[in-house]
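Every protein chain of the complex appears in place save one, which is left out.
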Amino acid sequence: MRIGVLTSGGDCPGLNAVIRSVVHRAVVDHGDEVIGFHDGWKGLLECDYRKLDLDAVGGILARGGTILGSSRVQPAQLRDGVAQALSHVEDLGVDAVIPIGGEGTLKAARLLSDGGLPIVGVPKTIDNDISVTDVTFGFDTAVGVATEALDRLKTTAESHQRVLIVEVMGRHTGWIALHSGMAAGAHAILVPERPFDITEVAERVGERFSAGKKFAIVVVAEGAKPQPGTMKYEQGSTDAYGHERFSGVARQLALELEDRLGKEARPVILGHVQRGGTPTAYDRVLATRFGWHAVEAAHRGDFGNMTALRGTEIVMVPLAEAVDTLKTVPAERYDECGCVL
Amino acid sequence: MRIGVLTSGGDCPGLNAVIRSVVHRAVVDHGDEVIGFHDGWKGLLECDYRKLDLDAVGGILARGGTILGSSRVQPAQLRDGVAQALSHVEDLGVDAVIPIGGEGTLKAARLLSDGGLPIVGVPKTIDNDISVTDVTFGFDTAVGVATEALDRLKTTAESHQRVLIVEVMGRHTGWIALHSGMAAGAHAILVPERPFDITEVAERVGERFSAGKKFAIVVVAEGAKPQPGTMKYEQGSTDAYGHERFSGVARQLALELEDRLGKEARPVILGHVQRGGTPTAYDRVLATRFGWHAVEAAHRGDFGNMTALRGTEIVMVPLAEAVDTLKTVPAERYDECGCVL
Amino acid sequence: MRIGVLTSGGDCPGLNAVIRSVVHRAVVDHGDEVIGFHDGWKGLLECDYRKLDLDAVGGILARGGTILGSSRVQPAQLRDGVAQALSHVEDLGVDAVIPIGGEGTLKAARLLSDGGLPIVGVPKTIDNDISVTDVTFGFDTAVGVATEALDRLKTTAESHQRVLIVEVMGRHTGWIALHSGMAAGAHAILVPERPFDITEVAERVGERFSAGKKFAIVVVAEGAKPQPGTMKYEQGSTDAYGHERFSGVARQLALELEDRLGKEARPVILGHVQRGGTPTAYDRVLATRFGWHAVEAAHRGDFGNMTALRGTEIVMVPLAEAVDTLKTVPAERYDECGCVL
Partner (left out) sequence: MRIGVLTSGGDCPGLNAVIRSVVHRAVVDHGDEVIGFHDGWKGLLECDYRKLDLDAVGGILARGGTILGSSRVQPAQLRDGVAQALSHVEDLGVDAVIPIGGEGTLKAARLLSDGGLPIVGVPKTIDNDISVTDVTFGFDTAVGVATEALDRLKTTAESHQRVLIVEVMGRHTGWIALHSGMAAGAHAILVPERPFDITEVAERVGERFSAGKKFAIVVVAEGAKPQPGTMKYEQGSTDAYGHERFSGVARQLALELEDRLGKEARPVILGHVQRGGTPTAYDRVLATRFGWHAVEAAHRGDFGNMTALRGTEIVMVPLAEAVDTLKTVPAERYDECGCVL
């Protein structure tokens, strides 16, 4: 069998672990040939690829990033993109394509699958927003990095009697904010799913100081938004960047809370560090299992599906289902936490 | 409501996070009173306890160990143990007891529950061997610590052309060995569930050297055993310790592999470091959720059960079921991994 | 002997280790009494303090922040500040004051010492800019945190073909930028000591891409400044914050490099995480030694000096000398590195 693998979309710790696992399972155990397309779908559309043997994946299990490169190119955005992908797959004699990617990639995968491409998807997202799997690799690492930063920030906030507003990733969902906030004992957590009331945030923080505490940590997802018309400082007005639309919420909150509370408030924006570097053991195991099961699915001819974690099992789920709805944080998780405002 | 909490058995990262969560949920949200029994069941049997308010659990979320102390005392081992526990609970006006512990503790909990004690169990084990929950807190930290050590050991093994035999925890099950071995790309993994054939291990390692590789990493669970009569060096014969019966397998393997392969082989025994220290974010979140749900169960009068993770949900499972069978590594997980011998 | 200790100025990993060491040496070995003033000089000026015994410093060795709190209050800024400090020290029967702080604190210490206060200074700064000591505690931790972030960012930059501009602490000196940049293999390092030529930075980064490399990492100290009149985007113009004057250089560089190179460039601002949390072993050892030697100096009546590291020895240096000049990165260190532009 000839298997093509590619990584597409934003960076995510564990991509290399999937690639390695696909190669190990396919080449060693099945005697397959594996090729890796460069820079996501772009490599498939431009027939830009290389052979992946055992040596090619030596030492990459714990390495962040992706040895294949990535891009945000999607076949459907290009004229004849789908047709070209199909024809290249045929020309190259590829029997199965394993795209590893997030929501956009899986949507493209579905489109190509509907068009006849033999596809086995592998979901990746640090945001944990793909609905049909309990979790994907990358999320645990992102939460770990954010939690470690929060652990560090707590001591400095305490010694210097500050409010720290820590912005973590999550444009549409608050999973990283929720888990890192819970893990680090944040005093307020703000998520995109629930527009926050700045007055409530100020009250919550204020109560801590009234009770004699000397600091507060607010974790805010980059996509969290205030209820309309409640903030004095408008988001977006201070940043010359067009492309980083959400980078402002922590700064906005810091200004607003300083004003309301008369306490030093400082924004900390964790940024890209959350999606780079060595994956946690959890993510390496999950990524390895996904890669293994993707190869097995390909050998069974089980196409049009993607790998998913359900409990402790890896199962196959239709791509159509996978991209249907975003997995948002359910309301009962807010209750458990007690500090999602 | 008056809730008593205790931690019993071996150490496990996340115990403090459960205690903190119980206090936060019970005291802050329900207005309950919480007391903590010292040193596990011993504290209950001897009425040795202290009140736990918010201050008592300040700053403990990320701390290893347990602020309540632990012991291996089990009520059933003591004359009138069960009766005494019951009578103390009544005397103290405790409405619910939340024991946090492993298999032995949960068995005791069941016994006391059958005897009439209002119990909500919280499972803990770094070994991941409790069958009715997908996982418990502590396991992720143990795997993380072992993986980090393996990452370090790989580079030194490679530079110095050695076989390193790394012994991880797991007396009865190979979960830590499997996950840390997968995460670190070990070349052979030996687990208690499957007695290993030393000839096969030597062959596997030997093949690597024949293929030009310069090192090999073997991960072995402390409880892994050779198939009878196959080893030259007998386990147990070299160790003056009575109580550490399984400490020898890595040493035994190192001697045996050096003999068979003519390569330097060195044992590394990770030991207690796997069960101490700061829990991972994953374990802190899970522990926090367990604590929250235990309090909720107590308020619902949902006794005789314990918290469990199923997929992404926390559910309640009868204690009777919990301690029925040990959760061993299923055979299909060996296949996925490819290097469990 | 009665010793007063205080921590003043910005946060710095290792403060607690000094406090603990002072208490251990003074109380246990000399039978002294130790009191800790709250929130830096403020506590001395307001007679706000508490007794520090062994229990008070239990478990703080590895903890970030300072159990005594800190502030930026300086006695000389207050009417009668110096006189008040002197009179309080006399009233309290304090035989020696050990202020732990940075440049500002040591200047104040010198002033008070000249005024007659029996002072033994302990220098702290994550910035490494105190000239009479090889290094102070806090710096190693800050460099370690920045390096770990850079390690993570490298893999994501590489996979996504980006320029990452990483802003580290250092308003007046480039030590953290230099050491973290060297440790992580940055491709350009910009420091306050040497105003950078944006054209040279763009060329250096451009050459990498021309040579087929897919990414570049630029480390910039927050206080680094462009040569006047060379940048298109003016610093400070985009930020509504008055008090964070230097937060803009990474953003400014990212905009400018994107413009000039036509490559995605992203700013990452590490911020407060560099000065919080658990100190490295190096910093704990150095802080512990400083504390020990400060107590010894007090017992020798060796006042008006501060502890300093010279090679492997702890020596005492006059406070007057300590605050004379800022320790900037010497030019030969740029040569060693090869990428300070």
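Letters A, B and C mark the chains in the order given here, with residues in each chain numbered from 1 onward.
By definition in this document, a contact is a pair of C-beta atoms (placed from the backbone, for glycine too) under 8 Å apart; a residue touches a chain by one contact, two chains touch by 3 or more.
All figures in this text were calculated on a predicted structure; none of them were measured in a lab.
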Taking the complete complex into account, tell me which visible chains touch the one left out. B, C
Can you tell me which of B:Val28, B:Leu54 or B:Val273 touches the chain that was removed from the display? B:Val273
Residue of B:Ile119, B:Leu153, B:Leu178 or B:Val249 in touch with the missing chain, whole complex considered: B:Leu153
The missing chain sits against chain B at residues 7, 10-11, 15, 63-66, 69-70, 145, 149, 151-161, 164, 214, 233, 238-241, 251, 255, 266, 268-273, 275-278
List every residue of chain C that touches the chain not included in the displayed model. 20, 24-25, 28-29, 61-62, 134-135, 140, 143-144, 146-147, 151, 179-180, 182-185, 278, 280-282, 284-285, 288-289, 292-293, 310-312, 336, 338
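Convention: only the chains that are shown with their structure count from here on.
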Should the pattern of chain-chain touching be classed as line, ring, star, complete or other? line
Which chain has the mean of its C-alpha atoms lying nearest to the mean of all protein C-alpha atoms shown? A
Approximately how many whole Å separate the CA-defined centres of chain A and chain C? 34
Touching two or more other chains - residue numbers and ranges from chain A: 151, 278
